[in-house]
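Yeah, one chain of the complex is gone here, protein chain that is, but the others are all in their spots.
Order of writing sets the labels: A and B. Residues in every chain begin at 1.
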Amino acid sequence: MRMTRSARLALLSAALPLAACSSLGGGEYGIGDYNLVRVHRVEVGDGGMTVVAPRPWNERRRSILFDDVRDVEDWTLNGPILDGISFVSGMKSGRYLIRQRKSADQQVPKFRADMTPPEIVAMLESLYRVLGGAVEFRTLNLQPRPFLGAANGFQLDYEHLDSDELWRKGRVVGAVIGDRLYLVMFDAARSHYYNAALPDFEAIVGSAQIRR
Amino acid sequence: MRKVRLALALTLGAALSGCVETRQYADVQFTPPQGDYKLLVLRPDVTVGSITTGGMVEPRADWTDQARAGIVAALRAQQAERGGHVQIIEHRNELAGVTPDELADVERLNAAVDESIVIHKYLGDYLPTKRGRGLDWTVGDGAIQLGRKTGYDYALFLHAEDQVASTGRVVLGVLGAAGCIVGFCAPNIGGATQLDYASLVDLKTGEVVWFNVVRAGSQVPGIKFGDLRTPQGAAQMVERLLGRMKPGLAIRRAQAAH
Partner (left out) sequence: MCARCLELSRRSLLVGGGIGVAALATGTAQARIRPADMVPLIGPGFRPTDKDEQGLWKEMERAEEEIAGSNLLIQDPELTGYLKNIIGTVGGPAARDFRIYLAHIPDFNAMMFPSGFAVVFTGLLLRMRNEAQLAGVIAHESGHFLRRHQIRSWRDQRRKSDIFAIGAMMAGVGGAGAGVYLGDYVQLAQLGTLLSLFQYSREMEAEADAMGARLIADAGYAPVEMANIWEQLIGEEEASARYRRKRRRRGGLFDTHPSEGSRMVDLRADAAEVTVPGRAYNACRERYLTTIGSIRPMLLDDQVKLNDPGASQYLIETLARDGWNGLLRFYEGEVWRLRNRHGDDLRAAQSYAAAVVYPDAPADAFRWHGISLMKEGRGPEAKAAFARYLTMKPDAPDAAWVRQMMG
């Protein structure tokens, strides 16, 4: 079962000292969910891909406790409400991008190796609508773009209106190589935050290498 | 002004007895506004209600009106003391030169930014890249445009909330606090509780230059402090929130060096 943010934060608050009138937040070196990503080549996801960030980013810690998918890794600069880059590092055919109950009424479709880019786009759109609270989703652009040495790569640009009334904008660069899915996904608030981190995204995509 | 719901609901259940906590963060280069500046206060969000034994919040129109009037008066007085011109906007269509939609867009992004600040600064979900950088968030170009169109230097987003306990609530207070540890929080139990926060945006740069959360809680009803329904309580809240604005880290260091 997916752990919600509230449950995760409740665990965090339990771990912090509960002295009477403890200061709100214990300073900036306490337990958090994020590791620092330094400016050198790192593996992402389960290691199927490596990238170099142009400046330090924050990587969301993953663990079985939080029910994450091994091939997927999330980074952020200002917090996931405002911006984020996600990596899919060679996910196999038949797998899902997120964990979900088989009996859930609405579901994100699974990835299949014979998917064309429009089908991958549709899978991502469902992800945002079913799980991300998007009430509108617009594809702005879908074009071929070589990625990780594959000529059949693609670039997707989109924007979506979420149920917190904020428009967000995104870009995805990806390819299916050897029946596995490789993606770098960037999503951020359309106002300011998308433009601010787009150069980082492009640098990261440019640096991406596949690891077999 | 939007309220930061989920994140703050969790913090309120933690056990406190008769203490006021206030924690502010400022941009490292922040100097509290002084002298001849123009401040926009956007849609102050004030609610006062009564808590029944069952924990339901029963809103009271008359109390809310009193508190709102009190806060507005206290705001004006406080800012007048510092020098500066204050305009308080209650509805989105009251700001000359800016359409309600334009204002709404700034508010929406500001809400997302405020929520991020609370989560990543106050609630322990720290972002390593922000360490030691004071307040490192911006509302961006939308806020700068707002400043240009209206001629204001700063925008203040303000939320004040006060619940006053009806009788019989004390018994359940302790249970509520305990419940919070295991993930279920029963906010505002046990007595008068006040949650106020404010964020100050510099409209020349779009950056959030100052953010403050005040949380006052008492386990024992009867100890009333900061009762927003009274002028003194309102003034006290405003003073706690805004009156003690501290300069940012770099400024303090520079000042210390002299």
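Keep in mind that, in the parts below, a residue touches a chain if its C-beta (ideal position, glycine included) is under 8 Å from a C-beta of that chain, and two chains touch if they have at least 3 such contacts.
What you see is a predicted model, and the numbers here were worked out from it, not measured in a lab.
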Contact with the hidden chain, among A:Val108, A:Leu148 or A:Val173, goes to A:Val108
Please pick, from A:Asp46, A:Glu125 or A:Asp200, the residue that touches the omitted chain in the full complex. A:Glu125
Among A:Gly133, A:Gly178 or A:Pro199, which residue is in contact with the omitted chain in the full complex? A:Gly133
Touch rule applied to subunit B and the missing chain gives residues 2-3, 5, 9, 45, 47, 49, 51-62, 64, 91-92, 100-101, 104, 108, 161, 168, 171-172, 175-176, 179, 184-189
Determine and list the subunit A residues touching the chain excluded from the picture. 2, 4-5, 60, 69, 72, 74, 76, 80-81, 84, 86, 88, 97-98, 102-110, 112, 114, 116-119, 121-122, 124-133, 135-137, 139-144, 154, 157, 161-165, 185, 187
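Simple rule for what comes next: only the chains that are shown with their structure count from here on.
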Intercentroid distance (Cα basis), subunit B paired with subunit A, Å: 31
Interface residues, subunit B side, partner subunit A - complex: 6-7, 10-11, 14-17, 19, 21-23, 105, 108-109, 111-113, 115-116, 119-132, 136-142, 180-185, 206, 213, 215
Report the residues of subunit A in contact with subunit B in the complex, numbered from low to high. 5-7, 9-14, 16, 18, 20-21, 23-26, 28-36, 56-58, 76-79, 81-82, 164-166, 189, 191-193, 196
